[in-house]
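Just one protein chain is left out here, and the rest sit where they should.
Order of writing sets the labels: A and B. Residues in every chain begin at 1.
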Amino acid sequence: MEQNIIYLDNNATTAMHEDVIEAVHQSNMLYGNASSMHMAGRQAALAIEQSRQALASLIDEESSSIVFTSGASEANNTVFNIFKERIDLGSKRNRIVTTTIEHPSIIETVKYLRQLGYNVDECPVDSTGRVKMDVMNKLLGDDVALVSVMLGNNEIGTIQPVAEIARLAHQTGAFMHTDATQAIGKIPVSMRELGVDYLSLSAHKFYGPKGVGALVVKAKAPYAPLVHGGHQEGGKRAGTYNTASIVGMGVAASIAQRDLDMERKKLWKLREMLRVGILERISNVVVNGNQEHCLPGTLDVSFPHAEGESILLYLDMEGIMVSTGSACASGSLEPSYVLLASGVDIELAHGSIRFSFGRYNTEQDVAYVLEKLPPIIKRLREMSTR
Amino acid sequence: MEQNIIYLDNNATTAMHEDVIEAVHQSNMLYGNASSMHMAGRQAALAIEQSRQALASLIDEESSSIVFTSGASEANNTVFNIFKERIDLGSKRNRIVTTTIEHPSIIETVKYLRQLGYNVDECPVDSTGRVKMDVMNKLLGDDVALVSVMLGNNEIGTIQPVAEIARLAHQTGAFMHTDATQAIGKIPVSMRELGVDYLSLSAHKFYGPKGVGALVVKAKAPYAPLVHGGHQEGGKRAGTYNTASIVGMGVAASIAQRDLDMERKKLWKLREMLRVGILERISNVVVNGNQEHCLPGTLDVSFPHAEGESILLYLDMEGIMVSTGSACASGSLEPSYVLLASGVDIELAHGSIRFSFGRYNTEQDVAYVLEKLPPIIKRLREMSTR
Partner (left out) sequence: MTNFMSQWVYTPVVKDHFMNPRNTLKEDEQFDYDGIGDVGSLACGDQMQILIKVKDDRILDLRWLTYGCASAIASTSMMSEMAIGLTLEEAYHLTPAMITDALGGLPEHKFHCSVLGDKALRAAIDDYLEKQGRENPFKKHVAKVICECKSVTDVQIEDL
């Protein structure tokens, strides 16, 4: 039985690019420990340095700023840990400012820090998910150590004015971090232009391997390792080099840089086709997030009176893969905290579906979704309590 | 120009088994995010659970105890962080006991904790690298929160009486951790028989992929995440599942379990051939580590009057890859802290060479080393100040 497979969950993760697959496969020959002095070690080390440069080039930054990690979650945790440690050591700057719609790897870190008594403020966002700049301005003061604002939101796609916030943060003497995980490969990301001190990214969001990413750290920004140990990464992150995955990330970075313009246009076109098509075919639909400052491939929609997980699973049976709310396997139906933070009604926050496009999607995919989705919503609405 | 390639640095890292390479390559099809509810996600989740079981079986433990990490460095850091947090929260058990010859991911963590004022004792070892049990006994008291002793040492191969120490630790009410990274796949490792509460391992030491490992945690042992975020691993370790590498680790675990007996005998045979051959051919040689309680594939030798890095590089030119001291890319020639801790003379601690065998080595490899090594030592000794 041949089935359509339409993967519209590219914000959760992407399939590796075929060149990445090939590079990862090839680099199995580079099995030496990149810290070893012998030939096998040196070969691995060389491949890693080439990847570091490709990645640096993609984000317009020195390659020496890159610290390879196991992904963006670790990178985000590392940044917050740096400032936790500084505060522990008695720094007068003992407040952290972030937002209400960060990725769980920041939201949960904030919860943890608050439980321990640290001072963390989460700046609210408007109904489109954009940071309220007037509140942000008030939150910034000379007791702020770190400001952390994501570049593009994983759920609703809203893009934040990170460069502007970085300027304000620096004026008050704070350091600035951005979680650029969702933006890399979809919009131009220049660390220099953003003016941030720290930037997190993860390879599997731009057709690279899973389990590898980076924290990019400006030379003058404070640092403290989360994982202590060997001398890898100049003592910044211990653990035997994950050569194959780092090589894969480098190849993915080069492709992302090469194809950025094309990719961006393509994703936006497909996303708009779907948005318009849904609005034409289904009544009572709410499109979430900012429609002007938006990641090109993200479309988040609430369908009142149709529950998210049920929509997801009915779509799944048609071979269409999407996500609902935050993509966590929470088990119980929690409303999306991102939508709640944007002031979206709780019922709408329960029933949102995220369609996220990637380079392998086609116009046929959109047409297929537009054929299958309306009857599913109709059916669920009929079944629903009124 | 054909060159012999004789890789004798298997304690640093191993080449992946061909079945692992194939499994990793195949699992590129499992690109879905294992936390996603749709088909692509469920397929990935299923593959991950199968790996979890294979790994659990290898170490004779419940699969629910396994927390996947980016490797053993992260696993070791996680354990120490759990107890740091408990001490921060005011636990009366505020001392940690470990040894002087742990892996850098513990040694450096200890340094860091001490700098911050935490109470950590490093139990000394005898001249063969075995923990001094009389001292260990004195160090254990009812203020001890955690005892951490590695199973097999990466540099000299000495195996510690972990089960015995675990019993003592438990008698005083402390929790017990062992870093079993070097032991897995080389000697039988049963978490039940060892009686430890935590165990660290890393896939690339047993022909699995780099960048993936596990912390195994008994259900009743305390836990706190090092990487906060999503609900992955039951909230114990955030980050999108590294499906391909986890699948690779599972396959490596199954192979390790299947081939353990064979592997163990083979490694020991090759190691003994080399040891005897060196002693026959080269005078004034010191074999380091315990020769009775020893990882089968590890042979660490000091050659007085011949400096380690020079030996390494001369061997490298003959295509023989080994390591010197601790395999860290330290840049400057530091004497091996493991040997120093074993009371080895500083000159000998400078000039140690570690030969570490793996499944792909042959008797021909040993013969080749025995041909190339003696003239190298001779030459360096002639050049050396006396």
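Keep this in mind: contacts are C-beta pairs under 8 Å (C-beta built on N, C-alpha and C of every residue); 3 or more make two chains touch, one makes a residue touch a chain.
From a predicted model like this one, the values you see are computed outputs, not experimental measurements.
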From B:Arg42, B:Lys132, B:His293 or B:Lys378, residue that would touch the chain that is not displayed: B:Arg42
Residue, one of A:Glu22, A:Glu280 or A:Glu334, that touches the chain absent here: A:Glu334
For chain A, the residues touching the chain missing from this view: 305, 307, 309-310, 313, 317, 331-335, 346-347, 350, 382-386
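Just so we're on the same page, only the chains that are shown with their structure count from here on.
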Distance from the mean Cα position of chain B to that of chain A, given in whole angstrom: 33
Touching residues (chain side chain A, partner chain B) in the complex: 5, 7, 9, 12-16, 21, 25, 28, 31-41, 70-74, 76-77, 88, 103-109, 111-112, 116, 202, 204, 209-212, 226-232, 238-245, 309, 312-313, 315-316, 319, 321-324, 327-330
